[in-house]
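All protein chains of the complex are present and in place, except for one that has been dropped.
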Amino acid sequence: MAKTDTKGKKLERNGLSDDQLRAIFRNMLLQRQLDNRGFQLNRQGKVPFALGSEGHEALQAGAAMAFQRGKDLLAPYYRDLGLALGIGLTSYEILLSLFARAADHNGGRQFPNHYSSKSAGLMSFSSILAAHIPHAVGAAYAMKYRGERGRAVLVTCGDGTTSEGEWHESVNFASIHKLPIVFLVENNLWAISTPIEHQMGQPEIWKRAAGYGIPGHRFNGFDPIETYGSVNEALDRARSGGGPTLLEGMCYRFLAHSTDDNDMTYRTKEEVAAHRKEDPVPRFERVLIDHDVMSAADVEQLKRDVLRETNEATDRAEAMPYPTAADLYTHLYEGAWQPWQ
Amino acid sequence: MAKTDTKGKKLERNGLSDDQLRAIFRNMLLQRQLDNRGFQLNRQGKVPFALGSEGHEALQAGAAMAFQRGKDLLAPYYRDLGLALGIGLTSYEILLSLFARAADHNGGRQFPNHYSSKSAGLMSFSSILAAHIPHAVGAAYAMKYRGERGRAVLVTCGDGTTSEGEWHESVNFASIHKLPIVFLVENNLWAISTPIEHQMGQPEIWKRAAGYGIPGHRFNGFDPIETYGSVNEALDRARSGGGPTLLEGMCYRFLAHSTDDNDMTYRTKEEVAAHRKEDPVPRFERVLIDHDVMSAADVEQLKRDVLRETNEATDRAEAMPYPTAADLYTHLYEGAWQPWQ
Amino acid sequence: MAVSSPTQTSQIMNNVDAVRATLYDAMKNDPRTVILGEDVGARGNVFLITKDFAKEFGPQRVIDTPIAEASIVGIAVGMAMEGLRPIAEIQFADFIYPAFNQIVGEAAKTRYRSNGEYTCPLVIRTPYGGGVRGALSHSVSIEALFYHVPGLKILAPAFPADVKGLLNAAIDDPDPVLFLEHKKTYRLIKGEVPDGHYTIPIGKANVLKEGSALSVVSYGLYVHWALEAAQQLEQEGISVEVIDLRSIRPMDKTTILQSVEKTRKLLVVHEDNKFGGIGAEISAMVAEEALFSLDAPIRRHCAPDVPAMGYAEPLEHEYMSSPAKIAEAMRELARF
Partner (left out) sequence: MAVSSPTQTSQIMNNVDAVRATLYDAMKNDPRTVILGEDVGARGNVFLITKDFAKEFGPQRVIDTPIAEASIVGIAVGMAMEGLRPIAEIQFADFIYPAFNQIVGEAAKTRYRSNGEYTCPLVIRTPYGGGVRGALSHSVSIEALFYHVPGLKILAPAFPADVKGLLNAAIDDPDPVLFLEHKKTYRLIKGEVPDGHYTIPIGKANVLKEGSALSVVSYGLYVHWALEAAQQLEQEGISVEVIDLRSIRPMDKTTILQSVEKTRKLLVVHEDNKFGGIGAEISAMVAEEALFSLDAPIRRHCAPDVPAMGYAEPLEHEYMSSPAKIAEAMRELARF
């Protein structure tokens, strides 16, 4: 476990209560547990595909804490397990998606991790990178248009996705109209096998903000409290009419891109190990213990809870039925499907 | 004619010889003459469409002077009459395009002003805004790949075109590979009827350069000497391995967008008149006379020359035949066209 | 065609006025309606369709967007997902290519991929077609690039009354609709348009002229020319049935099949290229469902397979058909 030097120092908590800090930590533990479960089920041949967010836990749990349920909207991407959990999706819902069961929000139509929940304010998205970013901008436009102060959209993507034209067009439009939106880039330094230096001419994505005339800010995404502070400030600005912000959270992708990838073909064990030293999960555990937000025993209990929750959700979801052949034909248009239509 | 305060002061000429200064001025006069000719022929019902570059003369003539014929490539857009002339296209070629004659480089297939000349190093482009920008980047990649030091690509577009996703993707790619390319934005403050403040969140396009990690610079595009200096420096850097530059030349679109547009529906006479005070053509005439590069008589002679050249080119081009129906079927693929292929 | 009943009042207008009037009503009637696109605001669209809308409804409802088609559609998708009723404009159909991802990958699949949780009630309007010296990039037909896509509806009305009725239907529709306006017909085609709000059901073709010797299916500008050619042939004693498809997807199988079963000959006429065009599906459908009703091969009279019409007049002329060329194709098939 990485040493932290926080002991003794007053905890800079950005207004987060003990309960909130514990909720963030629970989210982080649950993310990691569910992540592992996906890879495990894949190895067991129970699911053909899984994606992990290891390394993004602090970033996502911290950012989710700034999200206001029932008000804000989240337009996430496929690595946002922790954001989905943090805004209210259950482990069971996550596993329904992983198992592609009929009760999944998408009815088992989409890849795992392509969450969608209208009631939670989580906007449906496809696998086409960056395609969801204009949708988030459109939703933010709707909020502003209807005069809904106090609402904002949080839209996320990976570092690699900022190269897409639609990313640029979206940030530009949001800037013109000072829309209530936060563009949060989860910079894990890799896009599958492509390192940041082959993705862009200079590696600080937040610096693009000035070109659009909006605030830009980079933060340590291994620190959930710093993350919360940055995202909360940006969302607050958005909610109160201050317009968009471009945020860049620094993190790292500890696992391969997905169960289909072998990252050792393009990066070294040593590189991964170096980042592992900063692993946000044990790091935050130490912070909470050091500052008496949780005891070591609390932490152990929480870990058991989270494991039990994961197990129960797995069993429950696995027992659910698949969609049937007939389900291929529903929800194409409003009304019943007809051939040749 | 606008007063200039250059008299007496030493002319800051950025290394341009008297001959070069006169050539720039000739280009500017010719642009304006050919521009007027297009609109005139349109009013006469002789051509269905024309586009003017009035206000861009200094920018284009200055930039073209930095272009090295036989080495550099130009990837222009439809408002680049002066750049086309400046790199070697003749008035006759311009008028063939306007009249859509068979002898036009495009065989009368494309709209006027969509120049193309392989021998002059002018890359063919379509009417789809920004679509030519990745082509320019690809050409710059080819130069670098083949180790052709001393060559560079100059790619231009309007301010409005920088909103397209392909613009962003292109600049990003060029920055990663430090390609020999100069992105020159001709900022005339308008995109048809859309003013700059509805196109982008902050109006200084050059400021986007930092986000890509490349140099960015804004210059006065009403001044051909300053323009030349900026473009020449950037092209030199590109040619010698220094990578891309983003340049923003400030100018103004004096005319309506095209013969199909009426700009008085969306901007005021007063606004146009205010910019007219800075009209680069009389302004540069005064500079040359003030600094004894040309006499008033030289200027008058030059104007007569340019008018005669325009008249001759018009007559010659107009007398040329249209393409025939059979020409619809050539150059789809290599080899002869076949139906259902 | 929707015709006004005696009690109904109506106006004579051209296609551009019909678009304008319908959009105006939509803006008036539903505050969720917003219009976005290039130059739709201050200038009121390049054809002046939304002239003065921004003044009346405000720039936040009539949005002059940056030049960025992918996001014009993409932002409209997001608006639609979040409860607005956006009408996005692509200035010329030729510029829709950069928005392909948002239309095909996103708008068309929003409802399907979310299993009905999210919907995308979006209209994308765009002027298409040639005969206006639009050259390679201001005159293409785009319907065949999209009609293969499940989840999209595609309309291409030819008459002012249909423009209004179908545009209203598109705006009311809970799913994405691509609404194609043939720019050559904008001012050329005039007709009676009933007052008040009405819709024409999406997916219904219209038999413009009954006939017995031959069925002609067309849409857009060419349906007018087909009608003109059919009237010419009537005088020559050849009775041609002319069907205006109006809706490209969904397509009105029933009307086409009924007609072909009666006339036993089918000619599809369209401005777009032949290979893989709309005529391919019409023809294939008939060859699958009514082959033995046919007394002649199914003919398609379409543009030659070159990218688009050139700018020079002879190139455009060669690319485009004409009432005379269509009449000749009709005669040929009638003689078969």
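Per-chain numbering from 1; labels A, B and C assigned in written order.
Just so we're on the same page, a contact is a pair of C-beta atoms (placed from the backbone, for glycine too) under 8 Å apart; a residue touches a chain by one contact, two chains touch by 3 or more.
Just so you know, these numbers come straight off a predicted model, no measurement behind them.
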In the intact complex, which of the depicted chains does the undisplayed chain touch? A, B, C
Options B:Gly88, B:Gly138, B:Pro195 or B:Pro215, residue touching the unrepresented chain: B:Gly138
Hidden-chain contact residue, picked from the options C:Val40, C:Ile63, C:Ala144 or C:Ile202: C:Ala144
The missing chain sits against chain A at residues 48-49, 100-102, 107-112, 126-130, 160-161, 163-166, 191-194, 198-200, 260-261, 265-266, 322-325, 327-329, 332, 337, 339-341
Chain C residues touching the chain left out here are 70, 94, 97-98, 100-101, 104-105, 108-109, 112-113, 136-137, 144-145, 147-151, 249, 251, 272-273, 275-284, 286-289, 291-292, 294, 296-300, 305-308
What is the set of chain B residues that contact the non-displayed chain in the whole complex? 73, 75, 104-107, 109-110, 114, 116-118, 123-124, 126, 128, 131, 133-143, 145, 165-166, 169-170, 172-173, 176, 330-334, 338, 340-341
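Definition applied: only the chains that are shown with their structure count from here on.
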Looking at CA centres, what chain is most distant from chain C? A
Here the gap between chain B and chain C, centre to centre from mean Cα coordinates and rounded to Å, is 37
CA centre of chain A versus CA centre of chain B: separation in Å? 46
If I count partner chains per residue in chain C, which residues reach a count of at least 2? 65-66, 68, 70-71, 98
For chain A, write out the residues touching at least two other chains, lowest number first. 165-166, 169, 172, 176
